[in-house]
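One chain of protein is taken out of this complex; the other chains stay put.
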Amino acid sequence: MIISLNHYLVLAALLFSIGVAGVLTRRNAIIIFASIELMMNAVNLAFVAFARHWGDVGGQIFVFFIIAVAAAEVAVGLAIIVVLFRHRETVNIDKVNLLKW
Amino acid sequence: MEHEAATAAHSSLLWLIPAFPFLGMLINGLMRRRMPEKAAGILASAAMLGAFLVSLLVFLDLRALPHHGRALTQTIYTWFAVGDFHVDVSFLADPLSAVMILVVSGVGFLIHVYSIGYMKGDPGAVRYFTYLNLFAFFMLTLVLADNYLLMFVGWEGVGLCSYLLIGFWYTDYEKALAGNKAFIVNRIGDFGFILGILLMFATFGSVEYGTVFDRAAGFPYGSAVITAITLLLFLGATGKSAQLPLYVWLPDAMAGPTPVSALIHAATMVTAGVYMVARSNLLYSLAPVSLTVVAAVGAFTALFAATIGLTQFDIKKVLAYSTVSQLGYMFLGCGVAAFGAGIFHLMTHAFFKALLFLGSGSVIHAMDHYFHHAGIKSNAQDMRYMGGLRKHLPSTYWTMLVGCLAIAGIPGLSGFFSKDEILWKTFASGNYGLWIIAVITSGLTAFYMFRLLYMTFHGDFRSAKGHDHPHESPRVMTVPLMILAGLSVVGGWVGIPHVLGGGNQFEMWLEPVFERGQEIAALAHAGEHGGATELLTMLFVTLVGLSGIGLAYLFYLRQPKLPEKVAAGAGPLYGLVYNKYYVDEIYDAGVVQPLKATSNHFLWRFFDVKIVDGLVNGTARVMTEFGTGVRKIQTGQVQNYALAFAVGVVVIILAFVL
Amino acid sequence: MDLSRFNLITIATPLVLGAGVLLVMLVDLLSGRANRRPAQLAALAVVLAAAAVCLATWNTGGVSFFGQVSGDGFASFFNLIFLAVAFLVILAGPAYLERNAIHFGEYYSLVLVSVMGMAFMAAGTNLLVIFLGLETMSLALYVLAGFNPARQSSNEASLKYLLLGSFATGFLVFGIALVYGQIGSTDLARFSAYLAGAGDPFAGYMGAGVALLLIGLTFKMAVVPFHFWSPDVYDGAPTVVSAFMSAAPKAAAFAAALRIFYAPAESLGLPWERILWILAALTMTVGNLSALNQASIKRMLAYSSVAHAGYLLLGILAGNELGAAGILFYLASYVFMNVGAFTVAWMVNRRGEGRYDLGDFAQLGFRRPLLAAMMSVFMLGLIGIPPLAGFFGKLYVFTAAVQAGYVWLVVIAVLNSAVSVFYYLRVMVIMYMRENEALKDVDRIPATFAAVAACALMVILLGLIPGSVLDVARAAVASMP
Partner (left out) sequence: MEAFFFLLLAVVSIFSGLMVILQKSPVASVLFLVLTLVCVAALFVMLSAPFIAAIQVIIYAGAIMVLFLFVLMLLNLQRFTEGAWSRFQITGVVVAAVLAVVTALLLRAVPLPADSGFLRETPGLGSVEAVGLSLFTEYLLPFEIASFLLLAGIIGAVILSRRRP
């Protein structure tokens, strides 16, 4: 069995969808956030696979930047979640609905 | 118009016409706090006088030009350009806009002067004059524009000012709502107007009158796209000019100060729709379906509003419905391709309706002061509390009598000539059904106008009598009334028909604007009747008007309290003594009462209040309810948002790859 | 190494902003705890300097940095919009921040960082630069939305924005990955060339790639059904930040969308048109209907900005020069109306941050006539009453859509504009007509007032000379490589 680009891509698609499922089902804001990281990772995998396909380093560089973005988002996101916890003693996303309609 | 456009002379005066009121608005608006009330009024009136004098100069300039070359243009600057499509801020004075600017600035000036007296002592007087001048600026822009987009600016601007002025005494919540309704209904109309302009641009690649008309002339008679454009524009006109089914705002608009009703809701703004249709005469002539719609809507509105006018007790509401009805006449005229007749009636109506409104303002002013001094809490606009005011308000009475005679179509007065011309053209074009409706309306008009006159000025004073009585308004108010009364008499003499030995100069004057449209429309229904028929119909219509007056006399003057007296139990003798009026009673029970009941219960209470009013308010309510439902999808739950997002993603991906 | 490949002119404006961020932080650090005035003045100076540089380098920088950015007139036009918004919120902001005891110097540096990100979104000719610009902008906005950590609603706003924003980022980068997979590059010139040359533009990975790219950008524009964050975030965020967020980032998102999709617009074909048609119709309808019955002016303006995204989409859909230039004009006028309206909203608010009731506007017409008049200008502008700027924005975009043959969509848009009158007008009704109990006077804040006046002036001015501004916008669109 020869492992081709398509195998990697299908794996990426599945991981991405698992991440989406996590965002749509988990109530813990931190885990939702972790699920988003899972989605990003799947994208990274697709990028690196495509980079290999094209023999081009550009895809890998893009992954480098995605990781940087993810790091910054996590820093800010976790800070926001800590503030949330200070306010409500919970990180349950269902309880965050002051703003609506 | 081709040769006309080619020879259109330049005039450097035109910009001054809107500039005068704009300047007045600026000074009054900026100096609002320091401006004495009287100075503000004088300044605003002076600005209008300036505009009027310039309009007069422009008119004289136009007259000096050859018959077919009567057009003056002035381009201020290129507003914007999109490809080869460009729109200028540019003014056009041709015979049609010359009539309009003279009417707007002239009648406007008189109403401004009148307002000085009317608004005396009102804390918002300076603001009032600011709005009034702003209105005049937009109205003059509307009629002077040389393209539909600039016209639309004026169109929106006058709507805005009308809205501000309707709600002028803003602490009153009902008045605030009235302003709201005016604006919303007008937006429904504007929806059509904007779409019409967009479609016009898409079809002709221009919105400039000359270019549009030249290019439209190449389209076949009855072309679908021109029909669509004209119908959309007419939707705008029904909103602005208060025609069925969008007329509902006008009676409510009476909440504003009375001079505003006179200027905006009688003489000028509401006629913008008629002006627009007349301006677009070439387009309408190419679209016979639209013309029929215009004529039918006009005729039915005329009849409909007149029947409602029969039963109103609020003096301003009577005049408001009367305005709706008269506007219907003007549309009827345009609808039978007698654009000149429509504009003629627009002009004479501006004179006598402004007169009637200002007269009613004078009455209200007097009643208001009377109630105030006598310490009575009452409605100063309700005719049931008036009566016998003739001796206290002589100038107001005599001038209003002239107005009533003019609107009733008594021969020799302005209303007679203009109304007759519309009726005759309707008859001549073979629209006998519409003609009959218009004739009936004419009788009803005479009836309710004299009902108003008798209830207000004749008989006994029906309010509690204090030691004082209502006083005549000051000179600053009565002099404009007299001038308008004079105009209501002589204003029609410029359009005396040939059959009465006149030259109908008015029609001649407008001919260059309308000839192309009328040529096309004439292909559709040729066939002129002879002079004898014209005279006969004229006589008939006059008789109908006179009988309307006669009936009003019988019901409201000779026997004003007939029903009450019977009910008061004066005994069977009473009936015997007055048995000569049995005829009247039978007529009353058999004809007038059912008519009134139909009008009151069905047309007004049901159709007007429930259906049309309800439709406007209901649309707003349904939309709001719907909006409340829609906003509930905003649950506040971030996960639901993400879910909607994901569903959107799946759908869009599938749409792209499938 | 060939240094000519690094033509700094192309990034002169964001460069000034980047240096300015550091300067502002330094000034704030040096000027001590209590005094934020120096930081504000420094930030204003930076914005003015950046604007001067932007004007001086207008359309002079070509494509540079290995095809990563283009310093063309298009970028300059948008930079000016962003800088104007930044200037206004920095000028107007301190009074609000003082009132809520959150006057920190970071406000200024975050606004500047965010604007820098936007500048790269407008200038980027590579998906990587656009992506990084978008993330820089967003990250600063997440923080700004939660700038009042003491308030639950501010925190909730930032959490919602961040969670949904990162979620959207996941899809956006997935889309970029697929585009990269198809053409082996993230360069936009290659992207347009591929689409133009391909028989079926959406074969292979491209269909899903373009779909996800579009979704990532429409999220930032707040297009239905990706708009849900915006009402909650605008509502919960500190109002100066809402003013900023509702204006500049939306403009930036449209700038990026035009950068990516304007050049290949001809070759995008039916699925693209169909989807955008539906998105535009949905967006304006949902936005307007939801705004109808809002008691809070902030939420009303939030939904109204959703509706405006719908009108703006017409320009993208039209795909012609007028559509693109119309978007530029529309945004240039829209940002002033929105910043002005939000600013007036917090100026007149007197029930505290949690409650932005429309009743606050009661009798404003005679308590503060000039302020009320300016608010009327914003409301009438948002309705699109001529001759205010809002009218021409709509006129251009709608005309472009008619030219492109989307007549029915324009009918829906005009109908929606008519519906929108109901809620914009209500503010005016309340200002000029409603009776109310004696009200506390609105604070007189000269700087904020000046900012609002500048907005009103621009809305009027752009309506008086729409032609010349549109010409500049057309030149800007034409200058895109």
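Going by the order they are written in, the chains are A, B and C; count residues from 1 in each one.
Methods note: a contact is a pair of C-beta atoms (placed from the backbone, for glycine too) under 8 Å apart; a residue touches a chain by one contact, two chains touch by 3 or more.
The structure displayed is predicted, hence computed values, not measured ones.
Considering the intact complex, the chain excluded from display touches A, B, C. The missing chain, though absent from the display, is touched by one residue of C:Ala122, C:Val143 or C:Val402; that residue is C:Val143.
Here one chain is not drawn; of B:Thr78, B:Thr203, B:Thr292 or B:Asn640, the residue touching it is B:Asn640. Along chain B, the points of touch with the absent chain fall at residues 637, 639-640, 642-643, 646-647, 649-650, 653-654, 657. Chain A meets the missing chain through residues 1-28, 30-31, 33-35, 37-38, 41, 44-45, 48-49, 51-58, 60-61, 63-65, 67-76, 78-83, 85, 91-92, 94. Touching the omitted chain from chain C are residues 1, 5-6, 11, 18, 21, 25, 65-66, 68-69, 101, 104, 106, 109-110, 113-114, 116-117, 120, 126, 128-129, 132-133, 135-136, 139-140, 142-143, 146-147, 149-150, 158, 204-205, 207-208.
The rule is simple: only the chains that are shown with their structure count from here on.
Taken together, the touching pairs cover every possible pairing of the chains. Taking the mean of the C-alpha atoms as each chain's centre, chain B and chain C sit 43 Å apart. Computed from the mean C-alpha positions, the centre of chain A lies at a distance of 65 Å from the centre of chain B. Between the Cα centres of chain A and chain C there is a gap of 26 Å.
Residues of chain A in contact with two or more other chains: 20, 23, 32, 93, 96-101. The set of chain C residues that touch two or more partner chains comprises 159-160, 163, 167, 231-232. The residues of chain C lying in touch with chain B in their complex are 159-160, 163-164, 167-168, 171, 202, 207-208, 210-212, 214-215, 219, 225-226, 228-229, 231-232, 271-272, 274-275, 286, 288-294, 303, 322, 365, 369, 380, 385-387, 392, 396, 398-399, 402-403, 407, 410-411, 414-415, 417-419, 421-422, 425, 429, 432-435, 466-467, 470-471. The touching residues of chain B, counted against chain C in their complex, run 32, 78-83, 86, 149, 152-153, 156, 160, 164, 167, 170-173, 175-176, 179-180, 183-184, 187-188, 190-191, 194-195, 198, 201-202, 620, 623-624, 626-628, 630-631, 633-634, 636, 638, 640-642, 644-645, 647-649, 652-653, 655-657. Here chain A touches chain C in the complex through residues 9, 16, 19-20, 23, 29, 32-33, 36, 39-40, 42-43, 46-47, 50, 53-54, 56, 58-59, 61-62, 65-66, 69, 72-73, 76-77, 80-81, 83-84, 87-88, 93, 96-101, going by the rule given at the top.
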